[in-house]
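Here the complex is missing a single protein chain, while all its other protein chains stay put.
Each chain gets a letter, A and B, in the order it is written, and its residues are counted from 1.
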Amino acid sequence: MMRVVFAAVLFLGAYGSARATDSLFEQLGGEPGIARIASNALDIYFTDPRISGDFDNINRDFLQPRFTAYLCRIAGGPCIYKGHSMKRAHKGLAINQAHFNAVVEDLETAMDRAGVPYHVQNRFLARLAPLERDIVTR
Amino acid sequence: MKGVVAGLAALPLGAMTADSSTIIQQHRAFSVAEVSLLRGGTLHFSNEDDFTHEIYIETPQFSFDSEEQEPGTVVNVTFPVSGHFAVHCHIHPKMHLDVDVQ
Partner (left out) sequence: MAKREPHSFRTARGLISATAGLILSACVHTAAAQESGRLLATEGVSQVEGAAGGGLAPWALISGYETRDAIGATLHGTMIGLNDFGLGSVGASAGFYDRIELSYAHVWFDTGSAGGRLGLGDGYTFNMDVVGAKLRLFGDAVYDQDSWMPEVSAGVQWKAAGSHAVLHAIGAQSADGADVYVAATKLFLAESLLLNATLRGTKANQFGILGFGGDRDGSYSAQFEGSAAYLVTRRLAVGAEIRSKPDNLGFAREGTAYDAFAAYFLSKNLSATLAFVALGPIARQGDQNGIYVSLQTGF
């Protein structure tokens, strides 16, 4: 009995520490995972009637690599983001809280489609949530 | 006298043709939809927007690319040949300006 308990403790410890040492970037699937999340998200943003109006005058080929690099950097990946701050990039768009929340919801759907586990999604969203202050101007 | 009248009649109605003009970029759009210019004239694109733009012209006779044009900067484009040219923005696909160079 004690051996079973000991083995269980070892297994749980190993499992727990393996999860703990995986960075958020790795848990999101590294660069390919983040690229897939970003692409999925843009697919939704351009067609979600709640927010597609915000995307009707932006070139996706311009936006996608920058969006991907930004998410990668926020996730702690080794990407270089050379674009504007979120504040500057959204300043002229008069984004309101409902639009911001819709973008976050769509990002959740994008992560679902990319197979990101719920609790990993929350770790990522925790880093993105404070952007509300910079992005919401209305 | 007849030549002057003919010359005046040849001008497009409502268009002022000059050798330079300023176009303002704002709200992800150009301030006018079309402009006329004399050959050799210059358009000054003034970015008074909140966003970076990257304007370009791509035709067999004449091409131009501004690269990144930050808010608050002016890009000057001189048109060495006559013709019709469309100015677009790489970043904002709905931005469109027709330039008629005489």
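Following the convention adopted for this analysis, contacts are C-beta pairs under 8 Å (C-beta built on N, C-alpha and C of every residue); 3 or more make two chains touch, one makes a residue touch a chain.
Because the structure is a prediction, the values reported are computed rather than measured.
J.: What shown chains come into contact with the chain that's not displayed?
T.: Across all of the complex, the chain we cannot see touches A.
J.: Specify the residue from the set A:P32, A:G53, A:G115 or A:P130 that touches the hidden chain.
T.: A:P130
J.: Please output the residues of chain A touching the missing chain, sorted low to high.
T.: Within chain A, the residues touching the omitted chain are 50, 96-98, 101, 104-105, 108, 118-119, 122-123, 125-127, 129-130, 132-133.
One rule holds for everything that comes next: only the chains that are shown with their structure count from here on.
J.: Considering only the defined contacts, which chain B positions touch chain A in the complex?
T.: Within the complex, chain B touches chain A at residues 27-28, 49-52, 90-95.
J.: For chain A, which residues are in contact with chain B within the complex?
T.: Per the touch definition, chain A meets chain B at residues 56-59, 62, 84, 88-89, 91-92.
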